[in-house]
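What follows is a short report on a single structure.
Here the complex is missing a single protein chain, while all its other protein chains stay put.
Moving on, here comes chain A:
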Amino acid sequence: MTYRNPPTTPRKSATFDDYTLSEIRRAAATGIYDIRGGGAKRKLPHFDDLLVLGASISRYPLEGYRERCDTSVVLGSRYAKKPIELKIPITIAGMSFGSLSGPAKEALGRGATLAGTSTTTGDGGMTEEERGHSKVLVYQYLPSRYGMNPRDLRRADAIEVVVGQGAKPGGGGMLLGQKISDRVAEMRTLPKGIDQRSASRHPDWTGPDDLEIKILELREITDWEKPIYVKVGGARPYYDTALAVKSGADVVVIDGMQGGTAATQEVFIENVGQPTLACIRPAVQALQDLGMHRKVQLIVSGGIRNGADVAKALALGVDAVSIGTAALVALGDNDPRWEADYNELGTTAGAYDDWHEGRDPAGITTQDPELMQRVDPIAAGRRLANYLKVMTLEAQTIARACGKNSLHNLEPEDLVALTIEAAAMAGVPLAGTNWIPGKNGF
């Protein structure tokens, strides 16, 4: 028997990992960049890297089920004659009819209304389903202006001027031909079946000085009744917040890179923008520097999943959070019950993100009349309401443990960070130390 040298275990490259190799092969075979839905999937510093301290000798807690912990929030108190008051500080983010089916939009409206919060239109105009089933509806004012009209503007409860979104700061919407049904085409004034690429810039204003005049116009059209939000992707949160305030916004919305999209290039989603956690303190700082913290409300979105995320975001100074991806999951998105269908599409429940293809087994991100029947708007709305209530209870549990009789009394001093990165981004001490990276010259 001949002696053989001991073999080494086959080793794959950390740089050229399996996903990277598959993407190179896919690009070479198809000649087109990868398009998908959702937000950044890479690992990022997030709320999981923060912990809440709770009570101790110097801080005493509130009784869990006996002492009140307020969850309400008023949005738009700066200029709007009719600010909106929500029971919970968790809103539903803008998602278009077109990217979502009619029943899914209806379910979002029903769920939000049951839970006492608002829902938001998207890049496709306002539908009767969502207006009818949403007690508080925020109407997005987007670069494409699909479906924009003064009647819907006046029957909205607030207006959100969308400058960008976290999944693609600087990118426009995308709705591929498979989803441009007759109804979607009519609402968007486009031929059926074309690949529709929404504008990335507003057609009639550029820059903060124009934005101020644009907001004035929207206020004049709606007789100064509606709160006006300005939504930006998480790019330059300090300056974007300051400029939105300067432009006259009632509410600033910042969407971090974990925030979802209906369809965008993978390379855009994973490489442009900042994590949600990195956006909050600069935005709050801008409001504080201008003396506008709590006067102009701040909403943050992108990767909010549970009541702990809500509590931590509020502790960092935001007034409310917004959810999109998590709301879709509550409706039934990526549910394992459709695993066989996901497998047929070459994926698995939990990983499905080809929302642009319109073949969503869960019936949410589709315009297919048969698939969309898989969403029962009443049952799905109930699930969303349940989920929102659980998140609220969870956030209250944490706030009471910190001795706070309102979620909005949570503060950065209630938090520590598990990693240096999170400590630097959130501006709270690394656990077990009094070190806040970047503060006091260290």
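Definition applied: a residue touches a chain if its C-beta (ideal position, glycine included) is under 8 Å from a C-beta of that chain, and two chains touch if they have at least 3 such contacts; residues count from 1.
Following the convention adopted for this analysis, contacts and distances are computed from a predicted model.
When the listed names "Protein GlxC", "Ion-translocating oxidoreductase complex subunit C", "Electron transfer flavoprotein subunit beta" or "Sugar ABC transporter permease" are checked against UniProt, the chain not shown comes out as "Protein GlxC".
When the omitted chain is restored, the residue from A:47, A:205, A:342 or A:355 that touches it is A:205. When the whole complex is considered, the residue among A:214, A:231, A:281 or A:404 that touches the unshown chain is A:214.
Residues of chain A that touch the chain left out of view are 30-32, 144-145, 148-150, 153, 176-177, 188-191, 193-195, 199, 203-205, 210, 213-214, 216-217, 220-224.
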